[in-house]
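Apart from one protein chain that is not included, each protein chain of the complex appears where it belongs.
== chain A ==
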């Protein structure tokens, strides 16, 4: 291992979108950025991923909507939101005015709704579309498109045709499937420019006082550090299945060390979700921590670390030896 690198180039990209650093918020954990803007400048993040928006205003599910679990939580919000028109007029405008890189997450009941959302956003100031085909908090689990390769690819190819060609689209997948690599290949074939991994896992808590399910929605989505090993595994498997596609990794990231695991498994950038509820400034803190963790391990840039865990020991040694030779040449040049 090399000695400490003073600076690490944190720039990264998600398909054609260049980011100053690889840390974004996760959909559903930052609303549309305004609230977190009270704690830090949203323009300093790699990007804000907004809460999944639908065509019409949506009340979401009944309360209680939340239950704390070991190193995690369950939620059953049910995609509460103002609808696309209000979102564009208020939230998107605020994000643009405040200089944020904006990833808009869209959700629909059917392919037509996804397509209509993509059309509504065609000329809007957005950097990337995240197509949420994996929200577990819908009335029918049959609507979770990302559980079925055919349904997933239908939505993605329709959105790819309808969306602005200059805006990359990322499919957000659920880990609640037998073979996530197969789903990833199907959305890649359908034209996804990248993949977001992972959505929450379907979970449940029984209230031992009432002897009834703790959530109004009965089941909910499990998030937080409890799901991190599952998420890292999914990123690893999908990176192997579609190595050419950029991945946005998420699931229980609380520290820079956690973020680094995702990068090494193959993610080009990461989203911070539930950690924001514990610490509103977590995404900003994680940028600094990730830089330190990369420097400590001798990486010259973030992109060099992407997928590094897939390399053989000899390939890994070759990278660091190459950096050392470059350093030696630079030092010789200075003399």
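Here, a contact is a pair of C-beta atoms (placed from the backbone, for glycine too) under 8 Å apart; a residue touches a chain by one contact, two chains touch by 3 or more; residues count from 1.
We take it that contacts and distances are computed from a predicted model.
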Choices "Acetolactate synthase", "Dihydroorotate dehydrogenase electron transfer subunit", "YeeE/YedE family protein" or "FecR family protein" - which one is the UniProt name of the chain not shown: "Dihydroorotate dehydrogenase electron transfer subunit"
Residue, one of A:38, A:123, A:166 or A:312, that touches the chain absent here: A:38
Contact with the hidden chain (one of A:10, A:73 or A:162): A:73
Candidate in contact with the missing chain, chosen from A:59, A:123, A:178 or A:312: A:59
Touching residues (missing chain, whole complex) on chain A: 28-31, 34-36, 38-39, 51, 54, 56-66, 68, 70-73, 75, 77-78, 80-81, 83, 139, 216, 224-225, 274-281
